[in-house]
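Notes follow once the structure below has been shown.
As you look at this complex, bear in mind that one protein chain is not there, while each of the others sits in place.
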Amino acid sequence: MPLKIEKTFEVGQPIEKVWAFLSDPRKVATCVPGAQITEQVDEKTYKGAIKVKVGPSVTDYTGEVQIVRLDPQNHEIEILGKGQDVRGRGSASMKMTGKLGALPDSGTEVKSESEINVVGILAQMGSRVIAEVSNIMFGEFTKNLQARLQQPSEVPAGQPDSAEVKPIKATSVAWEAAKGVFRKKP
Amino acid sequence: MIHKTSPEMGGMGHSVKRKEDLRFIQGKGNYVDDVRLPGMVYGQMVRSPYAHARLKSVNTEKAKKLSGVLAVITGEDLAKANLAWMPTLSYDKQMVLATGKVLFQSQEVAFVVAEDRYTAADAAELVEVEYEELPVLVDPKKAMDPDAPLLREDREQKDNHIFHWEVGDRQATEQVFQKAAVKASVNAFFPRCHPAPLETCGCVADFNRATGKLTVYMTSQAPHAHRTVFALVGGIPEQNIRVVSPDIGGGFGNKVPVYPGYVCAIVASLTLGVPVKWIETRSENLQSTGFARDYHMTAEIAADREGKMQALRVKTLADHGAFNAAAQPTKFPAGLFSICTGSYEYPTAFCEVDGVYTNKAPGGIAYRCSFRVTEAAYLIERVVDVLALELKMDPAELRRKNFIPESKFPYKSSLGWTYDSGNYEAAMKVALDKIGYAQLRKEQEEKRKKGDLMGIGISSFTEIVGAGPAHTFDILGIKMFDSCEIRIHPTGKAIARMGTKSQGQGHETTYAQIVAQELGIPAADVVIEEGDTDTAPYGLGTYASRSTPTSGAATAVAARKIRDKAKKIAAYLLECSENDLEWEPGKFFVKGAPSKAKTIQEIAFAAYTNIPPGLEAGLEAVDYYDPPNLTFPFGTYVCVVDIDKGTGEVKVRRFVAVDDCGNIINPMIVEGQIHGGLTEGLAIAFMQQIDYDESGNVQGGSFMDYLLPTAVETPHWETDKTCTPSPHHPFGAKGVGESPNVGSPAAFVNAVVDALSHLGVRHIDMPITPWKVWNVLKEKGVTS
Partner (left out) sequence: MAKKQLVRVKVNGRDRQAEVEPRLLLIHFIREVLELTGSHIGCDTSHCGACTVLLNGKTVKSCTMFAVQADGGEILTVEGLIKDGQLHPLQEGFKEEHGLQCGFCTPGMLMSSYALLHNNPKPSEEDIRWGISGNLCRCTGYQNIVRAVQFAADKIAQGGAK
């Protein structure tokens, strides 16, 4: 069942800097917990892997990330990621559109819309777990993005540099899910 | 004539306390998972996460290397022994372990065997499977589209159509509809649900290399049929297979099919020479074993303006999942669905059903349904209510106007069934009086003025059970008779064995009561055994409410054969002619001289110590009973609901169930069956569905989402009865276990729709969740 997630957040960096970072999957991967880009296949296609740990349950996905559309004029990017669990526990795919907007204080607003589809054991838990896991991962992502963008040095191309894989605590998923019941939806 | 026996004797009609209770209340039941044999090892399935995918590779190396693992079996391994596929009860075939592709999420892909269940679970995690995803088909309405993915590449026919079945007169029915003054129709979906007995399925397969005998302890509602299937499929000589169904923790049809787990455990035991236990988890049970329903139905009634029904037309799309593993008699791919004419007279009717494959768990028939009778009863009782709304007629009155009158029985319906007996009006009267129908309608009128929502739902169902006569009924070719063997011991006690298998219905008590009734041996002195194929006579098992109509009948007939021999012995002992003797339960006496008598105990003793010349010793008989017809229990259920306008929650205020199952063996047990079945009906109507998203992920694959009512949700059930015996059954009984599940969903749904009909609502599909109701209320502008 495709799960739609919309997130908007702000980065205190100029729009071109943020654009340069976000339009490079290798750089983006450094901010996603448990993700790495392992190979660039062509201009638009990359091979990658992501390890998702929820409590004691581990899923290792390997797959492809494809830049479907890149519009530097309007600062819009559309990417498609698809992966299969290496042990055959399932698959996941994500279509994400990101749009940047310059803010008056010379920061950048990032608007993202994602459609996530999970097949397999994880999906049986229903959207409640997927949504919370996605929320938690997205939270980590934005935190890491802020931190990386503030770093003086750039990560050299070709060197996969994966963010530390912190297992997502099952309790935090449960807590987030429970909170979600009462959270006011905008 | 049914003699009255004393409570001590415990014949028909007595609420004898159950003999089987003694072990269960002490925790000394012997269920399959309680079976522990020396050297026993454990099996666990590896299952597909995908609903439709090519199987590229199954890598078992890491799993095999784990310490404590004895074997990892794949589809490829089974294919070498021609066992990767097995026949289903519907003459389709089903993969035991996947080869080539997988067709539903949770499908069996590999079987791991290890020394203990934890190691087996570890090893299952180490099996690496490579899949290539294929497009998924979960909407049965799209199954026949030209661009629908082809699921079953193994069949000659290259589409997703399984069968088309029709009965009745299409033309005649069509003509009536064309001229009809009034027409009513409903599209009623009966959602996929699952029987979920509290004990999941499982087995211990024990192949003894020294003796060549395979013993399978298994959760089986039909042990003999399973033994024969194992013999034919596995090539093991049937005399070397023993199937033992020990205590079973609920069946409800879930334990009729043969599952891959059984076959894999047997193969593993044959290979390893040690007992192999396989017990599925609840999630596996909900996601891969025999589901129920999933019928997309349309019914139309043609009637005149006075409300006299003239024709019924029914069209159904049946979603059978990936393999047609529905458990039903061979000639009936849609089971006994053609009972959908229900309790009413239709001069003409037509019914057609099309079955299709989808990427869902296989099966189709289960959950206390007597082969699709639940679907049929639900449909007719729903569409009759819609007709009542159309005619602005009271639903009770409309029913009464169209009931098959008592004088017309045996009644041949226009879809081909000969109903044995019925008195629908009487049952309805008891129900309506008990619930205070007229008063409730007045209350509803008052409440409607205030904007409160209250509904009354009626279901006057007729069902069809006791399959069945050999001329029409067989499962995989085996005719659907059933059996009983009785042996009386010298001291006048008895043992009786049957081909059925109780999963909680109380056979150890009720069958003993039949013997008590027929022979006058106290029920307490009669031991009943079922479930061991080495000792019990051949039978087709217990499901579809068939035990009383078939084996119950066989018990009576066998007992009467014994009585015939007993009469000869009595005549010999009393030195008179058989014609001078009269019988009352427990003894033969000389007509006119009641003190000249011999008790059954004296006769039994004589059968071993003072045998009449020319007669064999012993006092026993066996009967294989071929029922002349099915039986047709019926009833009227009335449900009163109140709907909370703020939350959409439906509260069942009262529920009256009046059942007629003919002559009753044990009223206490019948009442218990009704309570249980009504609770299942409540669950189906309000809270249960096994659904699939577009990727084929199971929603409702565990008790987190598949809801079972607790004592808090379950209302207080009020039960009553009428008694219209079956004319063809040896003691006029009909069977009753499934009636409550057959008749109640319509009562619940009719009540909810009735609460909202003044707002223009005609139908709401099950499960009727508060969310669904609330949305209807919002749409109609009446939420608070």
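By written order: A and B. Residues from 1 in each chain.
Operating definition for what follows: a contact is a pair of C-beta atoms (placed from the backbone, for glycine too) under 8 Å apart; a residue touches a chain by one contact, two chains touch by 3 or more.
The shown structure was predicted, so the numbers you read here are calculated from the model rather than taken from an experiment.
Partner chains of the missing chain, restricted to those shown and counted over the full complex, are B. Here one chain is not drawn; of B:Gly506, B:Gly696, B:Gly732 or B:Pro767, the residue touching it is B:Gly506.
For the options B:Arg18, B:Lys479 or B:Lys493, the residue in contact with the chain missing from this view is B:Arg18. Take chain B: the residues that touch the chain left off the picture are 17-18, 20-29, 31, 33-34, 36, 117-118, 195-200, 247-250, 252, 281-283, 503-506, 668-669, 671-673, 675-680, 702-704, 708, 710-712, 714, 716-717.
The working rule: only the chains that are shown with their structure count from here on.
For chain A in complex with chain B, the residues that touch the partner chain are 1-2, 84-91, 117-121, 123-124, 126. Those residues of chain B whose C-beta lies close enough to touch chain A in the complex are 48-51, 105, 125, 127-131, 133, 283, 287, 693-699, 701-702, 705.
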